[in-house]
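Starting off with a structure, shown below.
All protein chains of the complex are present and in place, except for one that has been dropped.
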Amino acid sequence: MPSPLLVLALLLTICFSLAETLTLWRPTWGGRAAQSDSLLGVLLGDGRRLFANHFFVKADVYFHSGYYPSVFDAAAQPPTQHIAEDAGAARATDEPGHAAGAKEEDEDYLGPPKDWIDRFSRHFYPSRHTHLDQPGEAREILPWLRIAADLDPQRVETYTVAAFWLRSRLGKVDQAEQLLREGWRANPDSYEILFELGRVFLENRHDPARARNVWELALRKWQAQEGAKSKPNEFAREQIAGHLAVLEEREGHPERAIDYLEIVKRSSPNPAAVQKQIDDLKAAIHATRP
Amino acid sequence: MTNAVLRTDNLRVEYRARELGQPVKVAVKGLTFQVHAGEVFGFLGPNGAGKTTTMNVLLGFVRPAAGAAYLFEVDVRQPIARQRLGYLPELTYYYKFLNAEELLRFYGRTFGIPAAELERRIDAVLRVVDLEAARKRLIKTYSKGMQQRAGLAQALINNPDLLILDEPTSGLDPVGRMKVREIIHRLKGEGKTIFFSSHELGEVETVCDRVAVLNQGELQVEGRVADLAAQYQCNLEQIFLKVIGYPAAA
Partner (left out) sequence: MRNAWAISQVVIKELYRRKDFYVLFVLTALLTLLMWSVNFFNDDKIARYLKEICLLLIWISALVIAIGTTARQIPAERENRTIFPLLAKPVSRSEFVVGKFLGCWLACGIALLVFYLFFAVISGAREQRWPWLSYFQAAWLQWQMLGVVVALVLLGSLVFTAPSSNATICFVSVMGILLLGRHLNTVALQLAEPSRSVIYAIYFAIPHLELFDVRDLLVHDWGLIPWTIWLLATLYGAAYTAFFLVAACVVFRRASLC
């Protein structure tokens, strides 16, 4: 009968050898979770994207101070994520019958109480449509946006929305720029992040040259990714080109402004107004250069 | 009006079988007997005779199918019937997270004993059962003998006029059994009525005034120990075996 210590030592040696061998094999059969360098990626795998979406919606819930439709209400009428709209990351819905005046009523998902329990229960949860409009209040949505960004770094909207609120309502320009750069590292081809970065440079850093460079890069990125699609994201191009047009006009380059306005006109819902701007610029050019 | 402290009147207790279609099991059939004030009454019978079932009816744990039972001429179904009662179960389990003092205080409160009087009684009762030194220790740290004594203490906390003891010496060593006998004698001397079941027939013979023997739910014999001994011309153990139909030894 071998000594117990000897048996123990043998078993330990076998375990150690197996562990060393399996560690080398692990990345090949562990999938992306095994190759991930993020703890969340390892723990949750691709399921983290679901969580990321949940936390992004959570930020919207916080923006509305808890007044938000449930999944049952949303099934009947999908909610509009104001935080994304206000950040310019999404276009306000233009469905038929959804006129500006009717917006508030349509967004009141609760409607009249269905029964006495429903009526009574409205005293116990947020039942009025509100926004975090007071100075500094918007900070409350930041934790959820941060967590959403950590869970899904490839979700570009999270960075653009968070950066908008950081720089425009909370005065945290450095944090906004840092966040956008972090998003850009995770999404090097994202024109949305580049566009938002350009806004930081122009509106907050007052650096038109850098803003121009970044927006021109954004436009090129857009062209490379969206140009060949049957339904490209024309809203994004409209935004980038529109801002470039305003920048060039302000910097005294009306010809460039006109070029960008021509791009805007292609997808604008109001091409006549854009054409008028172009005509005004052309008139201004002729006036200065007879 | 009798001076019966405890009486049953044609008591019948049935248990429904768990399996469908099985007949009802009759645990006690037409049991009628009385216990008078001041006497020590032994309630005897083989295992499964219906002793514990009868006690459960007296204590209100089980409803009879027919007949009635009374404590101090109050129907046992009324909680007030147990106001002057002390009960010591066979298996003594008490709240392990309490100590003896807290346990007695809790039970004492259920009798409505005023606080000052209750403290005095707790001290007295713990002295009687020799648990004063361990009064602050949690019951989960007690030995079996100590738990049995704690059980006796809670049975005495309200200075009861009637004590129902279910196999009070079960599981005790000879010293423990002697102590319980001493307590029973003392209580008898104080005029208490004691109703207890036991398999220790030698003990019963020395302590009890009257006995009743139950078998298969029916009362076989009841009377004074001395009278039964004279009638059957043998000791209590032999009387017991005879009435339950056990074949006599050659």
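To keep things simple, chains are lettered A and B as they appear, and every chain counts its residues starting from 1.
The rule we apply is simple: a residue touches a chain if its C-beta (ideal position, glycine included) is under 8 Å from a C-beta of that chain, and two chains touch if they have at least 3 such contacts.
Everything numeric here is computed off the predicted structure, so don't read it as measured data.
> Among B:L85, B:V180, B:V213 or B:L228, choose the residue that contacts the chain missing from this document, as touch is defined above.
B:L85
> Which residue among A:R139, A:R181, A:R205 or A:R256 touches the omitted chain?
A:R139
> Name, in rising order, the residues on chain B that touch the hidden chain in the full complex.
52-53, 56, 59-63, 79-83, 85, 87, 89, 91, 93-98, 102, 106-107, 109-112, 151, 154-155, 164
> Given the full complex, what residues of chain A touch the hidden partner chain?
With respect to the unshown chain, the touching residues of chain A are 62, 65-66, 70, 72-73, 76, 114-115, 117-118, 120-121, 123-126, 136, 139-140, 142-144, 146, 166, 170, 172, 175, 179.
Simple rule for what comes next: only the chains that are shown with their structure count from here on.
> Which whole number of Å gives the spacing of the CA centres of chain A and chain B?
79
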